[in-house]
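A single protein chain has been omitted; all remaining protein chains appear in their positions.
This part shows chain A:
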Amino acid sequence: MGLFSFRKKNVIEVGAPVSGEYVSLKEVTDPTFREEILGKGIAVLPAEGRIYAPCDGTVTTVFPTGHAVAVTSDEGAEILIHVGLDTVKLEGNGFSVRTEAGSRVKRGELLLEADISFIKNAGYESITPVIVCNTSEFSSVEAKTGRKRPGETCLELTK
């Protein structure tokens, strides 16, 4: 952000939850995500397995299997991070949850740890969709693709 730019009030920046290469949802083989059935967003090929909070907010959902977590930002954006595809079938193996539903989190706080090589060796894709589940409440959801470290903006939402 430049010296003279300012944060627009109605723009919400979602931080990258994990380091890796961010790509369009169109690259995801699972049609649930590719067809934006859960909402618009972005996907990341994770370089490692630590998944951090994408925004300040509240952890709304942690799946008991640890493969997905959702955080509702203080501005009301519902962000779902789904680690890998079809990984519900791993039944928790390869995932360690580091938060719990109802917790207040700051952007960058550790949410869960995934063993990316375990996931791949088990035959699953590690690509991780980051979805705005309440997409309809925003006029635009802009994906910022490319290589990112945790906390760098990966989505820009406009109310």
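Methods note: contacts are C-beta pairs under 8 Å (C-beta built on N, C-alpha and C of every residue); 3 or more make two chains touch, one makes a residue touch a chain; residues count from 1.
Quick note on the criterion: contacts and distances are computed from a predicted model.
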{"item": "Hidden subunit of the complex - UniProt protein name among \"Ion-translocating oxidoreductase complex subunit B\", \"Regulatory protein, arsR family\", \"HPr family phosphocarrier protein\" or \"GntR family transcriptional regulator\"", "value": "\"HPr family phosphocarrier protein\""}
{"item": "Touching residues on chain A - with respect to the absent chain", "value": "31-32, 37-39, 60-61, 63-64, 68, 70, 72, 78, 80, 82, 88, 133-134, 136"}
